[in-house]
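Partial complex: the chains shown occupy the same locations as in the complete assembly.
Chain lettering (A and B) follows the sequence in which the chains are written, and residue indices restart at 1 in each chain.
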Amino acid sequence: MRSAPRLSVVIVRSRPHWIHLLFVRRGSLLPRIFSQQLFVLLLSCAVVLAHGQLFHVKVTLTSAPFSLMGVALAIFLGFRINASYDRYWEARKFWGVVLVEARNLSRHALTLTRGDVDARPFVLGLIAFAGTMRNQLRGRPREEGLDGLLPDEVLARVRTARFAPALVLLWLGQWVRDMREAGCLPPMLAQHMEGSLDALSAALGGCERIANTPLPFTYTVILHRSSYTYCMLLPFGLVDTTGWMTPLVVGFVSYTFFALEALSDEIEEPFGMMTNDLALDAIVASIDASLRELLGDTPPPAPRPDADFVLN
Amino acid sequence: MRSAPRLSVVIVRSRPHWIHLLFVRRGSLLPRIFSQQLFVLLLSCAVVLAHGQLFHVKVTLTSAPFSLMGVALAIFLGFRINASYDRYWEARKFWGVVLVEARNLSRHALTLTRGDVDARPFVLGLIAFAGTMRNQLRGRPREEGLDGLLPDEVLARVRTARFAPALVLLWLGQWVRDMREAGCLPPMLAQHMEGSLDALSAALGGCERIANTPLPFTYTVILHRSSYTYCMLLPFGLVDTTGWMTPLVVGFVSYTFFALEALSDEIEEPFGMMTNDLALDAIVASIDASLRELLGDTPPPAPRPDADFVLN
């Protein structure tokens, strides 16, 4: 169920009434599957008008083979949704790790260092790490949104880098090393912070893995073909029993199959810019706000979703 | 099976007799799905009376396409329940981590510190961490239930914070740092305690992730639409074979589908206040009791569920 006011990071939509949910337009993917859906509907109508004949030859199909194939298709499609969702959720977990470890490192920098060390550059560098990671995953210019977060020479190197976040990590590691060598950070706790930097590195590598290794393309092809062939043959199989209701039934079946396939396709690559992808900008903003609050700054208020309930 | 008297944390209900279980009202979600259920039942009766005709035209539907779609729907709904339950159980695990690490840190504070250090403020601070974490997840005022647990200046900062538990962690880290620098805590063991604080931070971040990233909204919409359309068309498909038994069968099918969908919806967001959500108050009370027992205090007795077997 939905809790009271949500207070932190990403997508918010209070659940509409069950009737409204039947007609909501956002998130229904209808625009994306419109052409396929229309094609199948028109085909169904044609089949009804031709009484299931093709060039005056009766297409001898009944619902039996469709029942047989429908279950198999549903099982295979179910597996695909499952695998896609696992990718989506694993990616989300990695971004959760970025938040957690950035907070941990900030806490360490603020409490472990001795003397009058200013931890602010280090904490801002952590925000920059999250920013470059988003930029790399979304294919944006590497330095976007990093104003004032990194020293100039690091920013220069980041701008042209192929693996920019790894360079930011290198700089963060140098900061820790410098603090340790200056005697401002006990060696044992420096090692502890290195462990957190390693965890950031692992989150980065995990996201790169997801972005660069899609589900086996063949699997997508097989499922796509099977479900489209299925929906296109279906009106021939049903027309003798369901008569003029055929377009409705076929439309209903194909909507479920097409929409679930399209959704799998969206969340399979969770770093994109479509409706159901991860709201990376909101996550980075939330990391920014949380780290600045630890520094003692007043964070900006939590972002509000737009009229379409979407955050990017 | 049920063990003898249960002794610790949250929800308790000894299993009713199998006949009683058929008629128990709590937990059946009937109130929540009452309007949909009623609508479908009335529609079924209307269809029976009209002999499956709509405006005097026979609706040509048989049970064949429903058999076909029913399995697909069940598979997709099964996936959704699975994913929702995973979220619920993952959230529960994070709260288990909070209990475990709070105990570990208390044990360390009580055994590792040297001299006449009073570990009590630190242990109370751990209880305060659990409290603020609950407050943030449920959207309650940040300082609720923290009386006497935190120093005044920390409490003041917590009160207005957007990410309050992270500030409590910062204070706990400062306590460890102060003990170490005062020579009351060997450096190596201070590092060990930092690791436990990191684990608390990870549990917090994990819960924030679950609270802020629901299942893809589109998935909910597709399933909702498909199962409602299914249940509304079903009486037309069955009326020719099942006659006056149609409302019973349709009611039975739609009860299973609607109730499972409503349950998925409840446990998908496990931090709310509905019947099947996590009993956060009881968990926090249990952490409080366990830590105070380690301090040598006598903990309050285990909470008893109310007449409806519910703990919050």
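The criterion applied here is as follows: a residue touches a chain if its C-beta (ideal position, glycine included) is under 8 Å from a C-beta of that chain, and two chains touch if they have at least 3 such contacts.
Worth saying up front: this structure is predicted, and the values here are computed from it rather than measured.
Participant: Assuming all chains share one sequence, and 2 are in place here, what does the full complex add up to?
Facilitator: Of the complex's copies, 2 are shown; altogether there are 5.
Everything below uses one rule, namely that only the chains that are shown with their structure count from here on.
Participant: Could you please specify the touching residues of chain B with respect to chain A in the complex?
Facilitator: 35-36, 59-62, 64-65, 67-69, 71-73, 75-76, 78-79, 83, 136-140, 161-163, 166-167, 169-170, 173-174, 176-177, 181, 187-188, 190-191, 194-195, 197-198, 201-202, 204-206, 208-209, 211-214, 216-222, 224-226, 228-230, 233, 265-266, 268-269, 271-274, 277
Participant: Sort out for me which residues of chain A touch chain B in the complex.
Facilitator: 1-13, 15, 18, 21-22, 24, 27-29, 63, 66-67, 70-71, 73-75, 78, 81-82, 85, 88, 92-93, 95-97, 99-100, 103-104, 107-108, 110-112, 114, 186, 188-189, 191-192, 196, 238, 241-245, 248-249, 252-253, 255-257, 259-260, 263, 266-267, 275-276, 278, 289-290, 293-294, 299, 301-302, 309
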